[in-house]
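Every protein chain except one is present and positioned as in the full complex.
Right, chain A next:
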Amino acid sequence: MSRPPGRKQENYKISRELFVLTYGALVAQLCKDYEKDEDVNTCLDRMGYGIGVRLIDDFLAHSAVKKCRSYSETADMIAQVAFKMYLGVTPSVRCSSAAGNEFSLILDKNPLVDFVEELPAERASLCYCNLLCGVIRGALEMVHLAAEVTFLQDRLKGDAVTEIGITFLRKAEDRKHKRN
């Protein structure tokens, strides 16, 4: 039975849509369960953490990347390999501190909000994609990199782009020490 050539790509798109739709249903359910936005954000972050600590194994198994030697390499790896592999987008990386431990990932296209038009008025401070922060934080922790990950800008709240800020918490001297 011959199939149109685009079928495989369609199937791939639909698996991604499954994830996006499931995520949307999850956020909607959490909004019903919790009244305060902070509670929903915390819940999403915690779930993301749980996913991140497991996803890192899958990532390393599929990508077989070498060890990153610096924070900026790590940030590039997250943006160019991990995001591309799981979400199909490549955010751009910007280093936002002189010390070299603060980075931003700038997403101009966020697949998680494909089906979201806008946040409802009573949920103005909801971080819809907070799961992503938890995932990155969990994954980094499993490779022994403590980091704080938050949303700096969010398109759903009216900003121009979506920006995720990653702040690596260990000092540079610690890393040099470890290499011995």
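Structure notes:
The rule we apply is simple: a residue touches a chain if its C-beta (ideal position, glycine included) is under 8 Å from a C-beta of that chain, and two chains touch if they have at least 3 such contacts; residues count from 1.
The rule we apply is simple: contacts and distances are computed from a predicted model.
Of "Trafficking protein particle complex subunit 6B", "Dolichol-phosphate mannosyltransferase subunit 1", "Cardiotrophin-2" or "Dynein intermediate chain", only "Trafficking protein particle complex subunit 6B" is the UniProt protein name of the chain excluded from the display.
Interface note: of A:Arg16, A:Lys109, A:Lys157 or A:Arg170, the residue touching the hidden chain in the full complex is A:Arg16.
The chain not shown here touches chain A at positions 11-12, 14-19, 21-26, 28-29, 33, 43, 46-47, 50-51, 54-55, 58-59, 62, 85-86, 115, 131.
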